[in-house]
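Excerpt of the complex: some chains, original placement.
Chain naming follows the written order as A, B and C, and within any one chain the residues start at number 1.
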Amino acid sequence: MACKNSEIKIFAGSSGKVFADKVCKYLDIDLGKSYSMTFSEGNTFVKVEETVRDKDVYIIQPVGLSPNDDFMELLFWLDAFKRASANSITLVMPFFSYAKADKKDEPRVSIRARVCADAIEVTGVDRVITMDLHSPQIQGFFKVPVDHLLARPVLCNYIKESKINNFVIAAPDAGFAKDARKYSLDLGVSTVIGAKERKANDEKAEILEIIGDVKGKNVIIVDDFTTSCGTLADMAKGLKNMGAQDIYACVSHGLLQEKGLRVLEKSHIKELIISDSIYNQFTLNHHKVTTISVAPLFAEAIRRIHNRESISTLF
Amino acid sequence: MACKNSEIKIFAGSSGKVFADKVCKYLDIDLGKSYSMTFSEGNTFVKVEETVRDKDVYIIQPVGLSPNDDFMELLFWLDAFKRASANSITLVMPFFSYAKADKKDEPRVSIRARVCADAIEVTGVDRVITMDLHSPQIQGFFKVPVDHLLARPVLCNYIKESKINNFVIAAPDAGFAKDARKYSLDLGVSTVIGAKERKANDEKAEILEIIGDVKGKNVIIVDDFTTSCGTLADMAKGLKNMGAQDIYACVSHGLLQEKGLRVLEKSHIKELIISDSIYNQFTLNHHKVTTISVAPLFAEAIRRIHNRESISTLF
Amino acid sequence: MACKNSEIKIFAGSSGKVFADKVCKYLDIDLGKSYSMTFSEGNTFVKVEETVRDKDVYIIQPVGLSPNDDFMELLFWLDAFKRASANSITLVMPFFSYAKADKKDEPRVSIRARVCADAIEVTGVDRVITMDLHSPQIQGFFKVPVDHLLARPVLCNYIKESKINNFVIAAPDAGFAKDARKYSLDLGVSTVIGAKERKANDEKAEILEIIGDVKGKNVIIVDDFTTSCGTLADMAKGLKNMGAQDIYACVSHGLLQEKGLRVLEKSHIKELIISDSIYNQFTLNHHKVTTISVAPLFAEAIRRIHNRESISTLF
C-alpha cells in the first residue's frame, strides 16, 4: 500500500468508458491512458499507455451486456497492471452479470460466479468495488476485500423527490422479499410480495398470487435487475388485476435491449427507474426509462478509500 | 478415487456418534474405530485406530452446540485421515453452525462461513455433504464438491402423514420467504410472511406485520434453524393476533437448550418439528418437540456416492 | 485415477460439437449428453445431463473464432464436471486462440495465454490435450500435464500423397523458421525464409526479403495459423517476384472468415491446406481450401491415454 500522497490512477476498460468519465469528472482528475481492441480472429488485446509503477490503480469495467468479452478483457487488464508493477489494483465493477449464477440449484451445473471470482483472484487483484450483487453472500466468494455498494439510497432519493405518493413496495417474488422490505423501511411504506414459480431455464415465469393488499394504491415494484422485463410486466399485470393504481418499477441494473423495451412499452409500467451501472444505449433515450447515475457514489467510495477514510457510511 | 469395490469406512467425530450409528445401521456396516479426547489444558486430540490407507473415508461431525470445539476437532480429523493416506475424505456435516455467518452485513466483521470453508479446504477434504445451509450460496464458498441435502422432503412427509390440515405455511421473515414458498408448493397450500425488522446483534427481533391472510387457519411456521425460539414465539403470537387457529413450527436444525425450551413451553406453538442434524439432549424428550431422523437420507447419499450413482434425486 | 475398465465419457462444448462427433465415431462410443445456452443478457450456461460421478471425462472445446465465449464456456464446463464429482477431467482444446499471446513484447501488456492457463487450472483440470500451440513453451504455462499434438505429420502425409512436386518449404518469417525446418526435414526438401518486419499491432506486415533460392520451384508456405491471409498472400507475391512456380500454403489452424477468404481468392496461392482444429463454416466449402481432419489424431490420443498406453509416438 502506498502512502497517502501517492497518485490515484483511474483507468477504463471498454465497457466502462462512459462511467469512468463521470467518476473522473467528480474527482476532478484525468482518466489514465489505455487502449483495447479486438483482433480480427476475435482475441481481445489491452495495453496500458502510461507508467503505473507503484501507483494505486482503479480499473472500471462492468461485466455487462457482453459478459464474456467484458470479463476476459477485465482479466487481461488485471494482468497488465500487475506485470506493469502497479502498487495496488482495485477492480471497479458496477455490475457483475455472472453474480446471479451463485448457486447450484440444479444437478451438474457450474457455480459460475465462483468460477469468475477465482479467475479474478488468481490473475491478481487487491480489492473489488461492486454494487447490488444478486446475493450478499457473493462477497464471500472472494478472499480479497469487496466493497459492496448499494443503489437503494440513490434510487430512494429519486423516489422521495418524485411526485409518486400513496404507494406500496412490491417484490416480484419471495427471493427479493428481504430486499423489498429494506425499500419499504427506507421509504416508510408497506410491502407486498409476488408469489411466482420460475420453471426451468427458459426465463418464463408465472405469477401465482400477490401476498398483501394493493387496492387503490400506487405500487413500485423493486428488483435487482431486469433483462426481458417479463417478470416486471407480469407482476404489473397481476397488481392491476388486484386493483392497484399506477405501477412503477425500480431496478438497480437495467439490462433491457430492444426486445425487453418492447415488453416494457406494452406493459402497465408507467416508469422504469434504473441506474447507469452498465452503459446501455438501448435504455438511454427511452421515454419510459429514467436513468439515475451511481457514478458519484462510486467516485466517493474511491475518494474515501484513497484517503483511508471509512466507506461504511456509504452502504 | 478408488475402484468400485474399495471399502467404505465411516467414522464418527465426538459430535456425530449417535448420528453415525444410525447411518451405519442403515448401511449395515461397522463404524470405524477412532478416539478423541480433550486434554486437561483444553486441547483436542484425535486418533484413527485402524488403518485407512487407500480407503474412502466418511467422517461424520456436525458443527453443533459447541461449534468451536466441534470445528477444531473436525480439522484435526481431516488432517489425521490425510496423513494416514486415506484415498478420499468426505466430510459429513449434517449441521454447519457457522453457515449463518455468510455475509458482511455490517462494516468490519468477518465472513465466518468462508473462514471455516477455507480452513476445511486447506486442511484437506475431497467432498462435503451437508444439509440446509443458511443460504445455498455457501456451496460456492467451497472449491470441492458440496452435496447439499434438504430436510424439506423428509419433514413434509411427516406433515403429510400427520393430522394437521387446513393450514398455511408462514415464513417468519422476508429472508425465508423463498424457502417457505417451496414448502407451500410441496404441500399445496399458500404462504404468509412475517415482516419483522432485526435490530443489531442482540438477537431480539420485532415482528412488524404479517403479509397475507391467516384468519381461521392452522399455520405451520417454517425456518432453517431456531436457537432461542424467540422468532418463532413472536411470530406465533402475531399469527394468533391475526386470528390463526393452531400454530405449528417446523425447522431443519433444532438448537434449543434449556432457555429456548422455556420460551417454546410458554409460546402458542403446539408442536415443534425438527431433524436430528445435531445431537441435542435438551430437545430429545421434550413433549412439544418431534424429532425426525435425517440419518437415512445421509446414509442413502453415502451409499449412492460410493456406488457412483447420481444423488441428485435426493434433493 | 480410475481403474482401466472405468468408463470413458466424451462431451462436446458448443464450439466442439462437429469435432467431437468425429472423435466419437472413431472410438465407436456415444457422445455424452450435455446442454449449453446463452441467456438473453449474454450469460453462458452449461449443464451436464448425465451422471459423471467417478467417470474419466474428456470435454472437447476449441477456443476458436469466438474466443471469449468459447473460453468462458470452457471454464464453466470444467467447474460443472468437477462439482459433479468426475474422477478426472481432460480438456481437449484442438485450437487455443490466446496461445499466440505468449509473451510481453511491449511494455504494460498482459501475457494473455498465462492468464488463460491460470484460469483453467484454478477452475480445475487434470490434463490438457491441444495441438500446435504458437510456441512449445506454452506447455510450461500449465502445471498439469499437457499433451501437445502436432498437425505436421497429418499435413505432410497429405502433401506426400498429393501431386505437388519439385518444391521447397517457405517460412513466412524468421519466427516460424525453426518449425519450417521440421517440415523440410520430414519432406526431404530445402527451406527459404521470409524476412519481414511486423510493425505495431495493426496486423499489417511487410515482407522485406526472401532468404534462400526459389527460382523455378514450387513453394509450400507453412505457418501455424492464418486469420487475414495477409502474411501468406504477401509472401506468395514475394515468392512469385523471386521466380517461384506454383505457390501452396499449409497452416495448422485456419481462421479465415469472409475477408480473409477474399484475400486468399485474389492471391497467388493455388491451394490452402488446413486442419479442422476449429469448426469454420467459412472455409468448409471454399474451392481453394482443403481441410484435413485431425480428429482421428485426437481420438487415438484419447484412446491411448484411457488405455494407459504411451502417446509419445503420436508427436
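Note that in this section contacts are C-beta pairs under 8 Å (C-beta built on N, C-alpha and C of every residue); 3 or more make two chains touch, one makes a residue touch a chain.
The model shown is predicted, which means the values in this text are computed figures rather than measured ones.
Whole-complex copy count, one sequence throughout, 3 copies displayed: 6.
Note that in this section only the chains that are shown with their structure count from here on.
Seen from the C-alpha centroid of chain A, the farthest chain centroid is that of C. Rounded to a whole number, the gap between the C-alpha centres of chain A and chain B is 33 angstrom. Chain centres here are Cα averages; for chain A and chain C they lie 38 Å apart.
Annotation for chain A: residues 104, 107-108, 111, 114, 118 touch two or more other chains. By the touch criterion given at the top, residues 1-3, 51, 53-54, 82-85, 87, 124 of chain C touch chain B in their complex. Those residues of chain B whose C-beta lies close enough to touch chain A in the complex are 102-105, 107-108, 111, 113-114, 118, 135-141, 143, 146, 148, 171, 173-175, 177-178, 180-181, 184-185, 190-193, 195, 197, 209, 211-212, 310, 312, 315. Within the complex formed with chain C, the chain A residues making contact are 37, 39-49, 51-52, 64-69, 71-72, 75-77, 79-80, 83-84, 97-98, 100-101, 104, 106-112, 114-115, 118-119, 121-123, 201, 203, 225, 227-228, 255, 257, 259-260.
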